[in-house]
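Below is one structure, written out as structure tokens; the observations come after it.
As you look at this complex, bear in mind that one protein chain is not there, while each of the others sits in place.
Chain IDs A, B and C follow the sequence of writing; residue 1 opens each chain.
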Amino acid sequence: MSDKFEPVIIGFTCNWCSYRAADMAGTARMKYAPNVRLIRLMCSGRLDPTFVLKAFADGADGVLVSGCHPGDCHYVEQNYKMLRRFHLLIRLLKQMGIEPERIKLVWASAAEGAIFADEINKFVEQVRALGPLNWGASKNGSEKVMVQETATEVPA
Amino acid sequence: MTTTDMALKTSTTTKTSFMEEVIAATPGESRLNYCIQCGTCGGSCPSGPDMDHTPRALFAMIRAGMKTEVLKSNTPWYCVSCYYCTSRCPQEIHITDIMYTLKRMAIDEGYFRESTAADAPGFSQTFIFYVENFGRSFEMGLATAYKLMHHPLDMFAVIPMGLGMMAKNRIDIIPKRIKAVDQLKSILKKAKELEAQL
Amino acid sequence: MENKNPETPRIGVYVCHCGTNIAGTVDVEAVAKWAAESLKHRGVVIARDYKFMCSSLGQELIQKDIKELGLNRVVVAACSPHLHEATFRTACKNAGLNPYLCELVSIREQCSWIHTDKAVATEKSKAIVSGGVERIRWHEPLEPLKVPIHPATMIVGGGIAGIQAALEIADAGYPVILVEREPSIGGHMAQFDKTFPTLDCSACILTPKMVLAGTHPNITLLSWAEVTNVDGYVGNFHVTVKQKPRYVKTDLCTGCGICQEKCPKKVIDDVFEAGLGYRKVIYTPFPQAVPKYPVLDRENCTYFQKGTCKACEKFCPTNAIDFTQEEEILNFDVGQIILATGWELFDARRISQYGYGRLANVFTSLEFERLSNAAGPTGGKVTLRDGVTVPKSVAIIHCVGSRDKNYNNYCSAICCMQSLKFAHLVHERTGAEVYNCYIDIRTAAKSYDEFYQRLLEEGTHFIRGKVAEITDAARYPGEEGKIIVQVEDTLIGKQRRLPVDMVILSAGLEPRHDHKEVARLFGLSCSSDGWLIERHPKLDPVATMTEGIYIAGCVQGPKDIPASVAQGAAAAARALGKIQQKEVSMEPIRATVDQDKCSGCRICNNLCPFNAILFHEDRMVSEVNPALCQGCGTCVAACPAGAISGTGFSNEQILAQIDGLLLKNIKTLEVLQS
Partner (left out) sequence: MKYGYYPGCSLEKNAASYHVSAMAAIKPFGVEFVELDDWNCCGATEYISLNLMASYALIARNLAIAAKTADANQQIVAPCSACYLNLSKTEKYLTESPSLTEKVNIALKEGGLSYKPGNMRVRHLLDIVVNDIGYDAIASKVTKPLKGLRVAPYYGCMIVRPSLPSQFDDPEYPVTLDKLMQVLGATVIDYPMKAHCCGGHMTQISQATGLELIRQLLQSAADYETDVIVTLCPMCQLNLDAYQSDVNKYFKTKFNIPILYFTQLMGLAMGIEARDLGIGKEFIDARPALAKIGVEVPETAKKKPSKEELPMPKMPEEV
């Protein structure tokens, strides 16, 4: 292992498309960066902004969010709802001093293992270039504040 | 690097395949690697019957790494830029743009002299001589210089048309010149330096 | 974060070698050892590694520990949960542990298979195991939901797939409601003359099935009807159907056909005759139509336009004509639904260089089906559009609108065989020279390639090239008055111009124009191409993500008759399986609203695509109907009061998993110790 900074990234996938895309990349033995640790949700619509803040607070340097392609959601259209939340979340992160480049949204169908792997590689490089976040550490103990209180939804 | 790129890399022994070279030298996403050899381009091409290889065949040859044969071909020089192939291609390959790339490569590497369209670059070069030095194209100069250089015997054949153009007042006898020729020249000089670095 | 669960967690961690699949890249012994030591304070009682955890010996290992060590949580680190989650949950269940207290984390697809550096992969595996351990601490025992199944099934679409499904279920003794939009069932197959590769007469094999479907005591057939609303959930759907007025009393009509004969007005039949023939204003689309009752086309009816005529009424021997009929709304309770709404033909006018609509003798595939049909407008005589001239040369163009990024990306699957069939029919009926222009000949099914061989034998000219353009601009002698097909013959690398009398465009299959509305109506999703998405492309091809709704035939993607029939039967088998169970168990991954916390803001109400969230106006709180909820969790994430929680994917579970993945559990300990 070299001395270069290895970011830690938490990835959220949906159960149907993007987790299966990751499975597909695995089955096809595509090699990609080991920096991402995945959490499987049922749907990207389940993504509570709290999860992202929690990941940053816990020491993650980046967060990857992925779901089915627009129009392909297994719950009809919940990925769109995530998309709306995602844009708000980016604004929130900016206000908190977190670079928006530390979070990335990837649409991947169950067949797009290659795309998924590619996007992870690109994202890892992107976060590597930004350097460590150390958000949890710098806020030292204040992380509890941002859990639970920040999840809001804009009505449709 | 996409996985497609990886697959290409591993399938060839050479460091960079000819196809990769062509793709790299074409602006935008050429999609050359997506060709399914359906022949829509060859069927659509107005000069297709006079080309020594149809565009489709040329793409297969590019894949096969037949660089010399490809760059010697008259195909790119017979392209009339009608964009039928590009517009109809079911794989959305930028065929016309690839033809321009092949022309540039053929000139850079000198292969065009061996093609059956060996004079075609001369036409482009004469045309561009006026553009680079005057900022405008110059039909009279183009016709005479190009014909004199490449088809001296045809010179007499073009005289009636030239005279006709004059009679109808449709041709300039001296080239027009833009005001900022020097500015243009320095822009083009820099652009050529950048091109050489590619 | 401390566990609020009263039970003290006793967790077993099992790390699988998967032969060398995992062990080749991950030091599994080290992972297990680390878990036993470093996660001890998080409740890990035992951690083991084993060659193949999924083998019966591996499962017994877990079961033994559950019994002997009193484990109340199990984490298996092995392959993807999509592969073996059920295996390990069942193993736990058999040992007396609630299956939902077992979590499978993937260190194969997510780690060993995608990485090469063993040290890095081992560290990542530890993090993944740690995430699983933190998560399982928050798991609760769950029981599958049981819902009773209504024995009736609704089938939407009366083409061959829908008919097959209806007959399978009806024959098994259960009621079916078959809804068809057109006046008759039969679908596209009823339009064909011959079917590939055996060249059976389409009507001969289809009409008996139509008659059976029309007369079966267990089938309620509603033609000229459309589904307008679907409510409910698996086992208990409420479907609203709009019965369009026929202006014919079906209890009086005998189907004698006198009204059709006497109706003075003819219009072009765009549906059944594909625009190539005429029908009367009061009509059955074809003589063998099921049901036999005609339909009066109000828009074109002289009586409805001008108030006079009524020829049909005057001549009807049974007084069955009723101009006062109105649209009827019918309601049905059914347990399950099968969608078989089929396909539409690609509009060949979109490819203007093929000249369809401008050049008279360019035909679409459906037009040619009618032209070659013994019951079609020419009585099966293959002629040019003048209805008289027999073509001497015919070009058949494959892949029209298919495999083309400008139109549809996908292969329409049936066109190669269909084009070969056309070539044969043209040979047989006219003796003309036939040119088939193709990109690839795809004959990958039983007896299909043999049919290709037969066409080669018949002397069909096969030209490998996608046709560039079809024009009437004669360029060379011999081209005058012909249609010229310009194509590169890619096998000789030359442009060719084929002067022919007739061109048949093998246009591709497209989703119905209203596929999006249909998907929304039934709560399904379609792919970007517009075909409905099956639950699994290989292992569950007729089920959908909505429990109790199945798809069959071309609504799922282009396919031929044998495949449509197979899917119709498969969908019926799935429905029958559920009917026989009398009740259905559903994964207990559901959202629930804590009524004490709910502020009644109703933000969640509009987010649910399954209308599973009810609002109690009286108490001003929302409630999730567990039978409708599919467990996506969008409402859980959206609830500003944190009043909604998702079983199986709760906030606590996911937040804990984040802690675990980032080894916060270890780090906290280290901080405490230092």
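Everything below uses one rule, namely that a residue touches a chain if its C-beta (ideal position, glycine included) is under 8 Å from a C-beta of that chain, and two chains touch if they have at least 3 such contacts.
Just so it is clear, the model here is predicted, and its values are computed rather than measured.
Student: In the intact complex, which of the depicted chains does the undisplayed chain touch?
Tutor: For the complete complex, the undisplayed chain touches B, C.
Student: Tell me where the left-out chain touches chain B, residue by residue.
Tutor: 25, 27-28, 46-47, 50, 76-78, 80-84, 86-87, 94, 96, 100-101, 103-104, 107, 117, 119-121, 123-125, 127-128, 130-131, 135-139, 146, 159-161, 163-173, 176, 178-180, 183-184, 186-192, 194-195, 198
Student: State which residues belonging to chain C touch the missing partner chain.
Tutor: Touching the missing chain: residues 351-353, 355, 358, 469, 471-475.
Basically, only the chains that are shown with their structure count from here on.
Student: Sort out for me whether B-C or A-C is joined by the greater number of C-beta contact pairs.
Tutor: A-C
Student: Would you mind pulling out the distance in Å between where the CA atoms of chain A average out and where those of chain B do?
Tutor: Computed from C-alpha means, the inter-chain centre distance equals 46 Å.
Student: In whole angstrom, how far does the Cα centroid of chain A sit from the Cα centroid of chain C?
Tutor: 30
Student: Please set out, as single numbers or ranges, the residues of chain B touching at least two other chains.
Tutor: Within chain B, no residue touches at least two other chains.
Student: If a residue has to touch 2 or more other chains to count, which residues of chain C qualify?
Tutor: There are none in chain C.
Student: In the complex of these two chains, what residues of chain A are touching chain C?
Tutor: Listed in rising order, the residues of chain A that touch chain C are 1, 8, 10, 16, 19-20, 22-23, 25-27, 29-32, 34, 37-43, 45-51, 54-55, 58-60, 69, 71-78, 81-82, 85, 110, 117, 147-148, 151-153, 155-156.
Student: Using the touch definition from the top, list the residues of chain C that touch chain B in their complex.
Tutor: Against chain B, the touching part of chain C is residues 353, 399, 403-406, 439, 464-469, 486-490, 493-495.
Student: For a test of understanding, state which residues of chain C touch chain A in their complex under the given definition.
Tutor: Interface residues on chain C, with respect to chain A: 80-82, 106, 108-111, 113-117, 119-121, 124, 127-128, 131, 519-520, 523-528, 533, 537, 545, 589, 603, 606-607, 609-610, 630-634, 636-640, 642, 646, 648-649, 651, 654-655, 657-659, 661-662, 664, 667.
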